[in-house]
Structures are given as structure tokens and as C-alpha cells.
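One chain of protein is taken out of this complex; the other chains stay put.
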Amino acid sequence: MSSATEVKPPRYIDALGEGMATALEEDERVVLIGIDVGAGGGIFRVTKGLLERFGPDRVLDTPISEMGFVGAAVGAAMTGLRPIVEIMFMDFVGVCLDPILNQAAKLRYMSAGALEIPVVFRMQTGAGRSAGAQHSQSLEAWFAHVPGLKVVMPATVTDARDLLLASVRDPNPVVFVENRRLYSMRGELGEDPLPLGKARVARAGDDVTVVTWGQMLRACLAAADECEVSLEVIDLRSLVPLDMETVIESARRTGRLLVVHEAVQDFGAGAEIAARVADELFDELRTPVRRLGAPPVPFPFNPELESTLLPSTNAIASAAQALEKEG
Amino acid sequence: MSSATEVKPPRYIDALGEGMATALEEDERVVLIGIDVGAGGGIFRVTKGLLERFGPDRVLDTPISEMGFVGAAVGAAMTGLRPIVEIMFMDFVGVCLDPILNQAAKLRYMSAGALEIPVVFRMQTGAGRSAGAQHSQSLEAWFAHVPGLKVVMPATVTDARDLLLASVRDPNPVVFVENRRLYSMRGELGEDPLPLGKARVARAGDDVTVVTWGQMLRACLAAADECEVSLEVIDLRSLVPLDMETVIESARRTGRLLVVHEAVQDFGAGAEIAARVADELFDELRTPVRRLGAPPVPFPFNPELESTLLPSTNAIASAAQALEKEG
Amino acid sequence: MSTFPAAALFATMAVIRAFETRVAELYKAGEIPGFVHTSLGQEAVAAGVGAALAPGDYVATTHRGHGHCLARGVDLDAMTAELFAREGGVCHGKGGSMHIADPSKGVLGANAIVGASLPLGVGAGLSSKLLRQARVSAAFFGEGAVNQGAFHEAVNLAAIWDLPVLFVCENNVYAEFSDSRRMTRVPSVVERTAAYGIDAEEVDGNDAEAVYALARRAAALCREGRGPFLIEAATYRHHGHYEGDPQAYKPDDEAAAWRDRDPLSVTAQRLVERGEASQEELDAITAQAAERVDAAVERARTLPAPDRDEAFADVFGD
Partner (left out) sequence: MSTFPAAALFATMAVIRAFETRVAELYKAGEIPGFVHTSLGQEAVAAGVGAALAPGDYVATTHRGHGHCLARGVDLDAMTAELFAREGGVCHGKGGSMHIADPSKGVLGANAIVGASLPLGVGAGLSSKLLRQARVSAAFFGEGAVNQGAFHEAVNLAAIWDLPVLFVCENNVYAEFSDSRRMTRVPSVVERTAAYGIDAEEVDGNDAEAVYALARRAAALCREGRGPFLIEAATYRHHGHYEGDPQAYKPDDEAAAWRDRDPLSVTAQRLVERGEASQEELDAITAQAAERVDAAVERARTLPAPDRDEAFADVFGD
């Protein structure tokens, strides 16, 4: 976007860092916890400089003990701190799910509101880097299925900052899903942030509504560019809360809906959106709701094979065109 | 069902025990691993007598180390054994997910088929016993979202035995979900088992197709009895493989579909079935596909509150009747 | 040695004993839903540690946590109502026996996931340290939980962060139906704790005064920034794992032998011997405890079930 002369706009990764810095700045109770988030600056350099700036009492390096430090973050959130805990690859929830599933999501409810748990679980997701089957999963649907958790997926540079801040300020546990492949993406930081829980119409259009989030937003916008039909692209921003109003309003207008995500399509989050829209707009839809996600296979190491599994710009464009032709 | 004079038919729990005994009997490589599955006979007495009958080399009691012994079961499956490992309450996957999610589900694929992992993960699910929010979850949708896992939910006495045996004989990792509330249910054992992967029409009908599994089958059949309209009740039996043919065939005939499950409705497995049917039968459905599941709240301890969260026979019947009126 | 009046420890134990005994009966009678795990026989640990902690200190406990909650001052009526799943319950009937929580008393909750109390307790200790509160966080757990990875990770974290965490292991011999000594080659939890380089001591878990003395010393160290500290309290559960457990796994005379060392008798005897209390006084305390529990039960029975809206409240805060 930006020419050589002017200063480059910030990257998604810079916006995340700024969001964390602001959170640490504005609230003494905010702490950052995770493997190499301090001295190392983060395995992907997301937290670079925060230890130097805020000190070891605010930015805590941990051993490789996710069950321990994620659980400790939940316990700390119950007792006055507001931790941001990094789980690194989303796949690693395999070793530290209990504090999220059985503790953070349920303790407020089980204590009838006596316990408040303001904690942010940062994790990054996404295939397309030949990271292999154990470092590429998108499991946001899991967390959306667990009552008591908010699930946030920033897809833009400004949301990387704005949604992170909103998540830290939220009194509830938030699963904050970053997409690795967006880290180097550049973009502008907005003025007044859209609240957590509101979807955003990223591109207005008339023929087909495309609902997506995270990394796939770029592919959907690219598809909108090269597509013969007019796409309205909605960046969902969060699965919980789920802003169905924006989705329904758009799908009602276009009469056609395509849901696109990077996660495996079967039993993925797209199914919930498709099921709701197909029900609410039963008499108004011109065509069936369609979904585009990864097929039911683990992600292979080989880059070509891997990329064939992810919804491509072309696949999105042709799916949208097909819908438009269909009715 | 059975009068006092004749011998009572076996319980679901007896059928599970018989299935495991047969598996241990017919194949030397089958072993049973879990907390108190041996001397204690299982926390719910499901494995009673198996240690005495097959000895400590076939039935292994473990410490409270799920990550360790579930991972060990996967490693054992890779090297010649065919373990049945018990995780007890499904909620406990919070402490032992990695061996299921990142190892069992993926190692065959990552090794291009060189590693075979015939392991059965037994776990029981279900609310309605005031077990509290950490002992009542139904998370089958999670596992169905992970490529490489089969997901089986026996709803009848004969399936408790037949699907368990089929799972043990399967060369793949199987998540085997028992429902605690079915343990004491009595029923007949069938002659020739329906294969794993086939849904079963539990009740033929004409007006509304009801798809369900596990504990909810009973409620759906009861609803079919008291309902003014004719319900075709389908026991899905497994989510992976997913027998959509049976579902589509029925829904095409009735033109109406209701999916009922005990799990939280939002982002639950019902959404996948609803999304597929709404797409495939777009022009044939008379009414929108409806879902009945638990609302998005943890399960409370109080029995009355808890029961109001589970789809009741009445709720199912009226949802079906409403569909029939709707069109 | 303890400067804390032993009679007070006895009184606390008497309340726990009366409560658990009554709860066991009520559960059997079908008046209490769900699962119930009583701490009968382990009262001295709850009383001793409970007395050693200060106001503002934290407690994270387990499925067997009634005694810990009572010893930390959670209201008896509200707890009883909770077990009855009634409106006045400390968790509005939404938590139950395995999830009693009362942050106003520092009780962060009983927990139904074995091992979960340790990381949560470590988190509370982290808050105390970073917020400069000098609060001690006591994490209770059973010897069976020591085989959970959460134990290993949590103790190590507390150690490298020098947190004011008091790890309290109630070694009551069994985990469910299994003798925990068969589940490790090193049955001594204190020995296993050497792996983390923290102070750890074993104590007679049926001697409330001994538990109190050690816990007070350990808590003081934690407050001075010399934590964490692990206490292994050797004790025994008189009842089964859950109420209704036939306990076929217990050797014949084992239970009897432990009952001879019943924590209440141990302290009662000493009080009388030292002339600190007469048998009459102790009987009065015992009777009083039973009356309090009876009253709480009567009260709970009269309470209505929680309002239906409770089922949908408190999922999210705003």
C-alpha cells in the first residue's frame, strides 16, 4: 500500500505489541505471562521490549509448564490481577485445556458471580507455513462451544490492538486468537474502535454475503476484487459474542450467504452460522447457505499440499459466483 | 418392560462389560487401562470382574495421571497393543487432550500410514445427575471436528456392546462416548450388529425426522409416543463416520428435520447436520431445520435448574408439532 | 509449640465432624443431590491449617473440601443450604458440595478436577506477591493428586517465583479405591518434593496442634518471602471415597486402628490431661456443634429452590 517515501504503517504484530503495552500502561493489575514472552521477546517477537519497559514483575517468563502457568493465570485473575497469558500455538491447548475449559469458563457461574476471572488467553493459529499437523490447527469452534468464554479473532491491524485492549478490559475470560500469517501484514490504526461483539462490514456489496474471520478476510476481500458478482464481506471479529444481526441483515438483503474459514469445515464454527441463517431466513434465501473450510484431514508438511487444503481466493470467488448463478 | 417372572434383560452397563470381556477374550493384544478399572471394578462398576478374569497384565490400574496413561495407551497402540483406555468423565479431557488431539489423531497421517493407532478412548458424558459443571459436559462435537478420530455414541444396550467391539476392532483411534444416565437402562442384545458408521431408524414416521444420539434417544422416542404428529427418530450412533445418507433420505421424505442433543446447542454437532441438510435439501424442505440442545450456560448443581436446561420430552414433542404446523 | 488454644481447634473439629456426619446421613437419605465426599477423620488438618491462616489469606481446595471451608469461616448455614441446592446456598445452589466457594473468606473454591487446586493456588500466591499483599495462599490436595502433572508444574512454578504458597497434601492413604502407595515408588510426598527444592515437612495429620504449629511456621515463612512450603499431613478418611462406597479395598483392621487415633479424641485427651478443659466442657462443645448443624439443616430444608433465572445468571459479567 504505502510508497517508499512515506513511513510504513504498522504491522499486525506491532499493533498487538502496542495493545499490550497500553494495557500494561493503563492498569497496574495487568501482567503478561508465558514462555519466553520476556527476555526472549516472544517466539514471534510479539512481546518485544515489554520486559525492558515494564520489568519482571509485569512480564513473566515461565518454564514449559502450560498447565501450571495457565492455571496460575486463572487463579491470579480470581485474586486481583488481569493476566494476559500466552499459549503460543493454539495446538498447545492440548496440554493446558483444563484451566480454560473447567476453571476459567465455569468458576464465575459455579460461585454465583462471586468469582470474577478477567484473563486473556492469547494463542496463535493458522496453517500455510509448513508448520506441520501439530502446529497448524484452528480450533476456535471448540471454545465457542464452551459457555463462559468469549472468543475473539482479530483480522486487521487496528483490531489486533483494539480487540486486544477490549479483551483485557473485559471482566470475562477471553480466548484471543491471533493468526500467524497476519503478523507481518501492515495497515492503519483506527481512531474510535468498534466494540468487542460487533461484526464489521469490510466490503459492501449486493449479490452474495461472505462471512469470515481471521486470515481468511484477506482472501475474501481479494475474491471480492476479482469476482464477477458483488460480494458483501463481513469480518465477524468474534464468535462469542456472535453478532448475528449484522450477518442476518446482510444475508436478507443479498439472499445468499457463504461462510469461509480456515478451520476444518466439518463441525466447524461455520456450521453454527449456516444453521442459524438457514433457519431465520428460510423463506428469504435465494440459494442454500454454503461453507468453505479445510477438508477433514490434518495439515501436511508439504507447502503445495497444505495450500490446496485452505480456501483459496479463486475457490471463494467461484463459490460466490456459483451461488449467484444458482438463484 | 420385563415382568417379574422372566429374567431381566441386561443393562447398558452390563453390555459394555460384556463387550470389553469379549474384546479381551478374542484378542490377546487388547488391554484395559484406567483409574480403578481393575481392583475397584470402575468408579461406575463398568469393568467389574475383568481384572479377576483377565489378570493384571490385561487390566491395568493407573495413578491419577491421565496425560501419562492416555499418552501411554497411544504409544502402546503404535507398538502392537490395542488398548481401551478409560478417561472417566468426558470433562477430564481437559487434563489429557494432547495424546488424543495431537498424537492419536495425527500420527498415522504424519507418518504416511506407517503408524497404526488402534486405541479406544472410553469416556462418559451427560448432565442430569447434579454432578456439577465440571462433570456434566458433552463435548462430542470437539472430537468430530478433529480429522483422524472416529466418534461413537451408543444409545442402546445392544450398541453399548456392539459399538464397543466394533471400536476395539477398528484400526483407528475411536472416541467412545458412554452416557452415564443410560448405565442402568435395560434392553435386549441384538443378533447381527449394525456396522459402525451406520445410523439406525429407531422409529419410522412420516411427518418430522428427528436426529439424535446418546441419552436423548429415549426422550425422542418418548416424544414420538406422546406427539400428535408422526416422528421418524434416527439414532445417529456415530458422528464420525457421519451417515448423512440415512438422515437425508428421511428428511427428504418428511420434509422436516429436528436435531436433538444434550450438548450445548451453540457450535454443537447439531449445527453440522442442520447446515448440511439445509443445503442439500434446500428445495425440498417444507420447514427450516430446527435444533434442540442445551442453552449456553454451564450445568448448575441444582437438579431442577439442571433439568430445565436439557431438552425435555415435551420440548421435543412441541418443537416437532410446531414444525409440522409451520408448513 | 502452639499458642493457639487447643480448645478452639477442638471446637472447629467438632463442627466439621458434626457437619460431615450429618451430611453423610442426609446424602444416604437422598436429601442431598450430586456427589458428596466427606472429610471424616481428616478434621485436624482443616482445623490446624485453617487456624494458622490469617484474614485475607487464600484457600483453594478439592472435592473433599467441606472441612477447609468451615475452618476458614464459610457460613455454616449458607454451606448447608448449598449442599441442599437451595436459594440461600453460598453458591445459590449452582455449585454444590464439590464447588463451595466464598471469596469473602478467601475461599477460591472446592474443585472437582483432581490437581486443579494447585495451579489456582499458585495464581493466588502470584497475586499476593505482585500486589505486595503478603497474603498466604493455601492449596489443599490429596496424595493421589501428586501423580498429576499439575502438581509437578505448580510446585515448580511457585518455587522459581518464590511465592507465598502453602501446599497442603492430605495423605489419607487412598485415592478412590486405590492404595496410593502402589501408585509410586516414593510414597513419601515430602521426599518427592525434594525435586523442587522447597521446604517440606510431614506432620501427624490427626494431631490438630501439631498441624497448627507447622502450618503457622510455614505461613510465616511464606509471608517473609521464603515460600513456598509443602506440608504432608498423614491422615485417614473414615468413610469411603464418596458416600455409598462399600470400601471393599480397605484391609480389615486398618480403619479400626486409625479410629483409635481419631483426631478429635487425640486433642480431647490432651485438653483433659493438661487440664485445659474438662470432659464436660468438651461434651458441651460437641453438643453445641451438633445443634448448630441441626439448626442449619432445619433451616436449609425450609428454603425454596433457586429461582429459575439463576440457571442463566452469572455466565458472563459486564
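Read from first to last, the chains carry the letters A, B and C; within each, the first residue is number 1.
In this section, a residue touches a chain if its C-beta (ideal position, glycine included) is under 8 Å from a C-beta of that chain, and two chains touch if they have at least 3 such contacts.
Quick caveat, the model's predicted, so the values are computed rather than measured.
**Q** Which chains here touch the chain that is missing from view?
**A** Taken over the complete structure, the missing chain's partners among displayed chains are A, B, C.
**Q** For the chain not shown, which residue from B:62, B:238 or B:302 touches it across the whole complex?
**A** In the full complex, the listed residue that touches the missing chain is B:62.
**Q** Which listed residue (C:60, C:159, C:213 or C:231) would be found touching the missing chain in the intact complex?
**A** Touches the omitted chain: C:159.
**Q** Among C:85, C:122, C:183 or C:293, single out the residue that touches the unshown chain.
**A** The missing chain is touched by C:183.
**Q** For chain B, which residues lie in contact with the unshown chain of the complex?
**A** Counting only chain B, the missing chain is touched by 29, 31, 57, 60, 62-63, 65-81, 98-99, 102-103, 107-116, 147-148, 150, 171-172.
**Q** Since one chain isn't shown, list which residues of chain A touch it in the complete complex.
**A** 35-36, 39-40, 43, 61-65, 67-68, 91-92, 94-95, 129-135, 295-298, 300-306, 308-309
**Q** Counting contacts across the full complex, list the positions on chain C that touch the omitted chain.
**A** Residues of chain C in touch with the missing chain: 147-153, 156, 159-160, 182-186, 191-198.
Here is the rule we go by: only the chains that are shown with their structure count from here on.
**Q** Would you identify the chain whose Cα-based centre sits farthest away from the centre of chain B?
**A** With centres defined by C-alpha atoms, farthest from chain B sits C.
**Q** Does B-C or A-C have the larger number of C-beta pairs in contact?
**A** Of B-C and A-C, more C-beta pairs in contact link A-C.
**Q** With chain centres taken as the means of their Cα atoms, state the distance from chain A to chain B in Å.
**A** 30
**Q** So what's the Cα centroid distance for chain B and chain C, whole Å?
**A** Spacing between the chain centres: roughly 36 Å.
**Q** CA centre of chain A versus CA centre of chain C: separation in Å?
**A** The mean C-alpha positions of chain A and chain C differ by 41 Å.
**Q** Scan chain C for residues touching two or more other chains and write them down.
**A** Chain C, residues with two or more chain partners: 91, 94-95, 99, 111-113, 149-150, 310, 315.
**Q** Listing for chain B: what residues touch at least two other chains?
**A** 67, 91, 94-95, 132-134, 295-298, 300-301
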